[in-house]
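Dropping the structure in here first, questions after.
Apart from one protein chain that is not included, each protein chain of the complex appears where it belongs.
Entry: chain A
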Amino acid sequence: MYAFDFERPSTVADAVAALSAEDAQALSGGQTLIPTLKQRLASPSKLVSLGGIAELQGITSDGDAVTIGAGTTHAAVAADGSIPALSALAGNIGDPAVRNRGTIGGSLANNDPAACYPSAALGLGATIVTNAREIVADDFFQGLFTTALDEGEIITAVRFPKPQAANYQKFEQPASRFALVGVFVAKGADGVRVAVTGASEDGVFRWSEAEAALGSNFSAGALDGMAPPADGMISDLHGSAAYRANLVGVMTRRAVAAAG
């Protein structure tokens, strides 16, 4: 790791001020960032820890929405249960020690193409709240490791509408436990949303053909024989593009069946 300055502010306002320094980088749980720093794939001048900011912590459930502070760990989301499919997803990220450090805000800001959380945010139609504005999930994710966040902008919370039914199915890459393909299906007031992670070269995406089919018939059978095109799917030693495309169909049917 290259050397860097380290700051641990206690408010979002102080963190935003600290991040205005050139090449400053926010640190949340660090479960991706610290390995990245070790490999010298990033060399920030300063790390601004968000771990000491109380206002980024906690989960509140009010009526039809659940709001999760960006610094809330996967373990805390897993234990919450306000949206069972979301808690189940959080409880199956990485391993217990990773879940005790990794945070929802960090995962969304990183937007790893094989991470679980982006599919939940997109599938549930969440709103990403930052220190400056609110961004709907449909506008937030912009390709591999790319989001709508501006330089120095911090996610402060994520607001999830409570679905009528939802489920996440992950086909794990057995060594890393990232999603080889993961599908989050949610049925809500505005219809059915299907969000796919792990599969596309452009990161998390909505499978609109499946959404249309499920909109009129919310059953696994409505997707019989369906799979998205293999074009643009990730192809690597773990699975070809065609294999991943087929898996998207399989995992979506499983998620619909499990969501009931």
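Here are some notes:
The working rule: a contact is a pair of C-beta atoms (placed from the backbone, for glycine too) under 8 Å apart; a residue touches a chain by one contact, two chains touch by 3 or more; residues count from 1.
By definition in this document, contacts and distances are computed from a predicted model.
The listed choices are "ABC-type spermidine/putrescine transport system permease subunit II", "L-serine ammonia-lyase", "(2Fe-2S)-binding protein" or "STAS domain-containing protein"; the UniProt protein name belonging to the chain that is not shown reads "(2Fe-2S)-binding protein". When the omitted chain is restored, the residue from A:A13, A:A97 or A:A189 that touches it is A:A97. Screening A:A26, A:A75, A:A121 or A:I154 against the full complex identifies A:A75 as the residue touching the chain left out.
Considering the full assembly, A:G30 is the residue among A:G30, A:G143, A:P161 or A:G191 that touches the omitted chain.
Taking the whole complex into account, chain A touches the unshown chain at residues 1-6, 8, 27, 30-31, 34-35, 37-38, 47, 49, 51, 75, 94-98, 100-101, 177.
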